[in-house]
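Presented below is the structure to which this report refers.
Left out: one protein chain. Kept in place: all the others.
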Amino acid sequence: MLTLVLGGARSGKTAVAEALAEAAAGARVYLATGQALDAEMAARIARHRATRGDGWRTVEEPLDVARALGRSRPGEAVLLDCLTLWLSNLMHHDRDIAAETAALLDAARACPAPVVMVSNEVGMGLVPETPLGRAFRDAQGRLNQQVAAQADRVAFVAAGLPLWLKG
Amino acid sequence: MLTLVLGGARSGKTAVAEALAEAAAGARVYLATGQALDAEMAARIARHRATRGDGWRTVEEPLDVARALGRSRPGEAVLLDCLTLWLSNLMHHDRDIAAETAALLDAARACPAPVVMVSNEVGMGLVPETPLGRAFRDAQGRLNQQVAAQADRVAFVAAGLPLWLKG
Partner (left out) sequence: MLTLVLGGARSGKTAVAEALAEAAAGARVYLATGQALDAEMAARIARHRATRGDGWRTVEEPLDVARALGRSRPGEAVLLDCLTLWLSNLMHHDRDIAAETAALLDAARACPAPVVMVSNEVGMGLVPETPLGRAFRDAQGRLNQQVAAQADRVAFVAAGLPLWLKG
């Protein structure tokens, strides 16, 4: 059972995803792709961690999320937060995005426990001014489409409220 | 009865909010948070004012919207347009956003007449390049979530068409 939770920045998508994971299983792993590389990011991670309830185990994995997904314990729901930071890490480390995406989707398919993935919608502003910005926006859009195609459920979140696009 | 109308720039959210206020009460106050500080803004305000029908009283209040809400006349619906400019004014004047938001929500709860608030979705583009841009985007997202949580109805508007997220 794969669920994609899509939304803008600060749309409340992580809280929606947490509630979905909590409804799915008593034990959960929070698979974090963000890294505390600067103070702003560290504060954001600490804030997220503080608002999560009990029953969560945290795993930090900036790149090899497919492998981390493969290591999830039986009966433990996985919340992958988020695909946007993962994609950014992949691009930063010059990884093959198509191959990594295929591996992630294979791992999600093989995972016996429920998986919830969080991702950002980043394509509803003006065209980015830099080639890198446009490349990132395009890669994020393609990734969201690929995950949504395989997902059983897709929610679009605005102001903390989910709208179901699928499922 | 609190309604939040959320949408992108030029999405037609003000027209949707005006129709909701007109359906709710014969007399309405248009609580404007924008100030005509430059020619572009003045033109925008004049355009909005010209398209409003009869039955509207206009109050301009860039900061103390809670107080203005408290002064609304009995039976008069209030359209607060918009939370985004209000937030921008708060940040510009270095006000305490959490305290001001709490005061606004208290005033909305206490208001006997229907209240419609308009706000922008600003988090669906790439990550802003400046710390101020990121701070604004985050504050706007948090504010939208807080208002939506208290609202009886929440509409997401695109191309002039409302999609109800709540209510």
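Per-chain residue numbering starts at 1, and chain names A and B are given in the order in which the chains are listed.
Just so it is clear, a residue touches a chain if its C-beta (ideal position, glycine included) is under 8 Å from a C-beta of that chain, and two chains touch if they have at least 3 such contacts.
Source: prediction; values computed, not measured.
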Touching the left-out chain: which of B:M1, B:L63 or B:L163? B:L163
Considering the whole complex rather than only what is displayed, give the residues of chain A touching the chain that is not shown. 4, 6, 8, 121-127, 131, 134, 137-138, 140-142, 144-145, 147-149, 154, 156, 163, 165-166
Could you please point out the chain B residues that touch the chain left off the display? 7-12, 40, 121-126, 128, 133, 136-137, 158-161, 163
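In the analysis below, only the chains that are shown with their structure count from here on.
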Determine the centre-to-centre distance between chain A and chain B, using the mean Cα coordinates as centres, and give it in whole Å. 31
